[in-house]
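A single protein chain has been removed from this complex, and every other one stays in its place.
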Amino acid sequence: MKLKPLDDRVVIEIKEEVAEKNIGGIIIPDTAKEKPQIGEIVAVGTDEELQKLVKVGDNILYSKYGGDEFDIEGKKVKIISRSDILAVIG
Amino acid sequence: MKLKPLDDRVVIEIKEEVAEKNIGGIIIPDTAKEKPQIGEIVAVGTDEELQKLVKVGDNILYSKYGGDEFDIEGKKVKIISRSDILAVIG
Amino acid sequence: MKLKPLDDRVVIEIKEEVAEKNIGGIIIPDTAKEKPQIGEIVAVGTDEELQKLVKVGDNILYSKYGGDEFDIEGKKVKIISRSDILAVIG
Amino acid sequence: MKLKPLDDRVVIEIKEEVAEKNIGGIIIPDTAKEKPQIGEIVAVGTDEELQKLVKVGDNILYSKYGGDEFDIEGKKVKIISRSDILAVIG
Amino acid sequence: MKLKPLDDRVVIEIKEEVAEKNIGGIIIPDTAKEKPQIGEIVAVGTDEELQKLVKVGDNILYSKYGGDEFDIEGKKVKIISRSDILAVIG
Amino acid sequence: MKLKPLDDRVVIEIKEEVAEKNIGGIIIPDTAKEKPQIGEIVAVGTDEELQKLVKVGDNILYSKYGGDEFDIEGKKVKIISRSDILAVIG
Partner (left out) sequence: MKLKPLDDRVVIEIKEEVAEKNIGGIIIPDTAKEKPQIGEIVAVGTDEELQKLVKVGDNILYSKYGGDEFDIEGKKVKIISRSDILAVIG
């Protein structure tokens, strides 16, 4: 991924399509009413405090209302701010 | 639970289903019009000030408007911010 | 009451039902168009500045738009923030 | 009046009913399209800076959109914040 | 005028009725589509910084969305904040 | 122009009518869908930091949503804040 997010943003690859699978130890059943919003961090912003909290490769839960979504290189990508990162998985 | 919430968030397991039972000494009658939103904290965020106020295992009242709800491992889970934690029970 | 409110919140027991009676020296006539929102503080939050302003047992006027209402142990209870406490009665 | 307002609030007795009379030297004609919102301060909050600006007995103009109105002891009373006090009369 | 505005407010007498006349050197033609909101300051608030910027007698342009309007002593009066004073005329 | 804007405001003369002409080196074709909002600064506010950034005579692009518009001395005039000045032309 050739994106360098500014400030306290991260670029995540959206993983909803594989939400039934086991991601970072979390098993999401097919019957889940509210599927978690799961993404894998592919780039971390320039903010130093953020860089201590998350790193490339982390799977995260994120707020569905946060950030802009793009289709890039055939992947669904979202750029979200630290305030939309709810939790790191695993 | 394998979630590490960021900043001043907590992960709670929602306990509305057992709201008629005795939770932390609070008895909720079946006839209650406004059932309290009760959850058990299963993970506390990285914020140090928050870690002095609540701990894993605490039952809390929380604001029904706060946070995102997920179905994870067959449980109803919510990730809320400190500002949505109204009171600790017991 | 086994609730420990966080930060600058108080737990109040709502006293609208007895609003016609004499509360803290304030007589509310039946004919009042806008009945005051009166509650008795049953628990004070962890905020130290708030603890100097109000105490358990105080009757207060509060903003009707503030806070979440619950039915707990057969009582109507509200958890409100300092900014919704308008005045102490008596 | 047995109300002690918190912080930067004042309790005022609303005087719209006598708006045609001479209040603090301001004569309000019957034909006025936009009658001023006039109240007499009956209690001043705990905020020290506010206590230097207004005192019990002051007639004030206040913003009609500010504060909660109550019927207390047969009087129309409003509890408003400093930001809703427009001017002191007289 | 017997009004003492609080903080960073001014009391102005509205001069729209004479907008066709020459006010402070600004000639407003009858055909103007957007007539300027012109007022004369009749009282300045307690804020010291504001007192350096404007004085009683100044004609000002003000934002039409700002402040509350009153009819007082047969005059149209408005109480507006510093942020609604756009420019001093003349 | 006899207007002295307060704080971080500027008075601009609106130049949309001549938008097809060459203004400060920018040629705006008749076919432009979104014509730039161009104005010439005719007065600068009292704010010292603003006075370092712009001066009387500067042509600027400004946000169309900002500020109040007036007809003064046969000219279309707008009073806008620093936050509505997008760029200086030329």
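A, B, C, D, E and F are the chain letters, set down in written order, and residue numbers restart from 1 in every chain.
The working rule: contacts are C-beta pairs under 8 Å (C-beta built on N, C-alpha and C of every residue); 3 or more make two chains touch, one makes a residue touch a chain.
Here the structure is a predicted model, which is why all the values come from computation and not from measurement.
Engineer: Please give every residue of chain A in contact with the chain that is not shown.
Structural biologist: 2-7, 9, 11, 43, 46, 68-74, 79
Engineer: Given the full complex, what residues of chain F touch the hidden partner chain?
Structural biologist: Output for chain F: 24-29, 32-37, 53-54, 61, 63-64, 82, 85-90.
The rule is short, and it goes like this: only the chains that are shown with their structure count from here on.
Engineer: Starting at chain A, what is the smallest number of hops through touching chains needed to reach chain E?
Structural biologist: Minimum step count, chain A to chain E: 4.
Engineer: Quickly list, by label, the chains bordering both chain B and chain E.
Structural biologist: Neighbours common to chain B and chain E are absent.
Engineer: For the two copies chain C and chain B, is the contact made of the same residues on each side, with over half of the numbers shared, or of different residues?
Structural biologist: Result for this pair: different.
Engineer: Roughly how many whole angstrom separate the Cα centroids of chain B and chain F?
Structural biologist: Computed value for the inter-centroid distance: 53 Å.
Engineer: Among the residues of chain A, pick out those that touch two or more other chains and give their numbers.
Structural biologist: none
Engineer: Throw together a list of every chain pair that touches.
Structural biologist: A-B, B-C, C-D, D-E, E-F
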